[in-house]
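This part shows chain A:
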Amino acid sequence: MYKGGEGYWSWIFHRITGVGVALFLFIHVADTFIIGWGPGVYNAVTSLYRNPVFKIAEVILVAAVLYHALNGIRVILVDFWGEGVLKQRSIFWAEVVVFVILFVPTAILMLSRL
Partner candidate 1 sequence: MATNGAGRPRPRGSGFELYSWLFMRISGVLMLIFLLGHLYIMHIINSVEVVNYNFVAARWGTPLWRTWDLILLLLAALHGSNGLRILIDDYIHSHGWRVVALAVLYVLAIGFILGGSLVLFTFQPVAS
Partner candidate 2 sequence: MKYHTYDAVVVGAGGAGLRAAIELTDVASVAVVTKLYPTRSHTGAAQGGVCAALGNTEEDHWEWHMFDTVKGGDYLVDQDAAEVMCREAIDEIYELEHMGLPFNRTPEGLIDQRRFGGHTRNFGEGPVRRACYAADRTGHMILQTMYQQSVKHDVHFYNEFHVFDLILSEDGRAAGVVAYELATGEIHIFHAKAVLFATGGFGRAFRVTSNAQTLTGDGMAVVYRRGIPLEDMEFYQFHPTGMYKMGILLSEAARGEGAILRNGLGERFMERYAPTLLDLAPRDMVTRAIYQEIREGRGAEGKDYVYLDLRHLGKQVIDEKLPDITDFVRTYFHIDPAKDLVPIQPTAHYAMGGIPTDIDGRVVVDEKNTPLPGLYAAGETACVSVHGANRLGTNSLLDILVFGRRAGAHMAKFVKENDLPPLPKDAGERVQAMLDSLLKANGHESVAKIRTDLQRDMMDLAGVYRTAEGLTKMQGILGELRERYQHIGLQDRGSLFNAELVDAVELGFLLDCSEALVSSALAREESRGGHYREDFPKRDDQRFLSHTLAYKRDNGQIELRYKPVVITRFQPKERKY
């Protein structure tokens, strides 16, 4: 395993979350498409989402989107803000802090509805 720094790990997670979210998106578009078949089918399909397993998956999804979005901002800062590339490490750790601040309450809220 190459012992990379912040940039390396943030990229690995960005990739994983990007693919994860994209796969979910395709499923999500598919299920929404089903709405065209009318309420019966749609409600039957979306009720699957109420299964606790899916609810935990949903929390993970939110985490993934949140991380991907925050790190996307980091990447964009690195790309367009001249200083960004020199401060990428600090930006990464700031991103981690923001992630925790946003995600922890959200996760508690979502899981409390389990």
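How were these picked? Simply put, all candidates are chains of the complex that A comes from, given by their letters.
As a convention for this text, contacts are C-beta pairs under 8 Å (C-beta built on N, C-alpha and C of every residue); 3 or more make two chains touch, one makes a residue touch a chain; residues count from 1.
Please read these numbers as outputs of a predicted model, since none were measured by experiment.
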Touching partner of chain A in this complex, picked from 1 or 2: 1
For the chain A and candidate 1 complex, residues of the former touching the latter: 15, 18-19, 21-22, 25-26, 29-30, 32-33, 35-36, 38-40, 42-43, 46-47, 49-50, 54-55, 58, 61-62, 65-66, 69, 72-73, 75-76, 79-80, 106, 109-110, 113
